[in-house]
Structures are given as structure tokens and as C-alpha cells.
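Quick notes on the structure that follows.
Of the protein chains in this complex, one is absent; all others appear in place.
Chains: A and B, in written order; residue numbering restarts at 1 for each.
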Amino acid sequence: MDKVRKFVWFPTPYHSVLLWLVWQILHDFSRGHMVLGAIFAIVIPWIVAPLSEESAVAKKPIKVLSYTFRLLIDIAVSNYDVAKRVLQSNRNLKPAFIAVPLDIKEPVPLTIFTSSVSLTPGTVSVELSEDRKWLYVHVLHLEDEQALIELIKARYEAPLKEIFGC
Amino acid sequence: MLTYAILIACALLCCALALNAWRLIIGPSTPDRIIAVDTMYINSIALIILLGLHQGSAIYYESALLIALLGFVSTSAFCKYLLRGDIIE
Partner (left out) sequence: MTVFLEVVVSALLVFGAVVMLIGSIGLAKLPDYFTRLHAPTKASTLGVACILVASMIFFSIQLGHVNLKEVLISMFLLITAPVAAHMLGKAGLHYKVKMTDSTQNQHLAKKAYLQQHPEEK
């Protein structure tokens, strides 16, 4: 693993584009900053490339858009859900812990999966087992444990598996 | 109409901050107090944005961004402290 890395013009193309875009947003798309942002977007990835580790790359970028869209809708739904439960009487709330078995092992899809679970209706991911096989989730109001686990797996894990191809 | 909307939103956010402060004072355990502080950060971001709208100047954006960054870092530092008893390992 000690071999010297080959020089590449764009070691991390997605990050370069993102860096340029964020720089433009911060400086209101003025012409001088377009050039300066381009210089930064090329030079900074060269400097930090040796620090980055191999990580999973999205193999189907189109699916990412539909996943993001679904996530945004679910955030709105989850807000309505939680608001309803908060404003009602909390006497008959049935909170619970559940353990979701995981199929994904790579760090990046796993991070996206746990974050999605936290943002969606009535669930917060609390702990990940060390061997990355179980995700412990706290549910605000649990009716049917098995159905919820299957819903989480079908709604978020399956598309992520497809996107990252693992 | 916008002036009234800003005032109403300010009043609602101040109520929210008061409720957070209440939880910060009574919070039975330390993690409860951390959640209260974290929520206070986010509410104050909204309040600063409202102040910018009220005065009609875009200059408050930077302070809101800074509060967002520092709020996340401090929440994770608090959690790390509870988890390990130490922040820098």
C-alpha cells in the first residue's frame, strides 16, 4: 500500500464541483470569484487527496435524485406525525426500541441510511452494533414491530443498496 | 403585512426559547440539558435570520452560519464528553 500515488488532475471530481458551487453561492456568482473558485476547486483536492480513503461511490446518480425527493417528502410527513403526537395527550404513547438487521456494510451508505432513519416518521437511530449487523432504533409510537422493520428496509435500505451497488 | 408576520414569528420563537430554557433548568439528567442547548442553538439561528429580515440587511447571514457550525461542534463535544469522559482522545 506504500506505493506513490499517480498524479491525477481531478482526484475527487464530485468534491471539486461541490467546492466550486459552494464558493459561488457564498460570493453571489461574480466573475472574479468564478476563476478563484475554479483554482481552489483544482488545488485543494490535490492537497487533501492523500488523506482520503477509498469509499463507495454512487453508481446510479439518477436514483440519488429520486431518493432525495422521497426523503424530503418523508421529512414533511414525519413533522406532521410528530407534531400530532406531541400535541395530543402523551398518556397513551407507546415508545419502543427495535433492532433492525442490516445488509449494508460500507460506511458511506450506512451513514446515509442511519441519517434517513433519524429524519423519517417517528424513528431515531440510537446505536450501531460494532460488527455493523444491527441498528438500534427508538420509535416514538410502535404498533407493529415486524411491519415497521420491513418498511424501513424496503423504503430506505433497498434503494441505497441499488444506488451504491453493494 | 410582512412586519406583522416577522413580529408574530419572533414572539413564537421567543416562546420556544423560553420552553427550552425551562427544560435546561429542570432537565432531570445531563443529556436532557444537552438537547435543550442544541435546540436553543437552532432556535437562535432562526431568530437571527428574523432580525436580519426586520432590519432589511443581509449581513446577519454570516452570524447565523457561524452559530450553526459551532452549535453542531459543541453538541458533539458534549456527547463525546459524556461517552468517554474526555473530548480529545
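Here is the rule we use: a residue touches a chain if its C-beta (ideal position, glycine included) is under 8 Å from a C-beta of that chain, and two chains touch if they have at least 3 such contacts.
Note that the structure is a prediction, hence the values are computed from the model and not measured.
Residues touching the missing chain, restricted to chain B, are 1-2, 4-6, 8-10, 12-13, 15-17, 19-20, 22-23, 28-32, 34-36, 38-39, 42-43, 45-46, 49-50, 52-53, 56, 58, 61, 64-65, 68-69, 72, 75-76, 78-80, 82-83 (touch as defined at the top). Residues touching the missing chain, restricted to chain A, are 22, 25-26, 28-29, 75-76, 78-79, 82-83, 86-87, 90, 93-99, 114-119, 122, 124-127, 129-130, 134, 136, 138, 140, 142, 145 (touch as defined at the top).
Note that only the chains that are shown with their structure count from here on.
With centres taken as mean Cα positions, chain B sits 23 Å from chain A.
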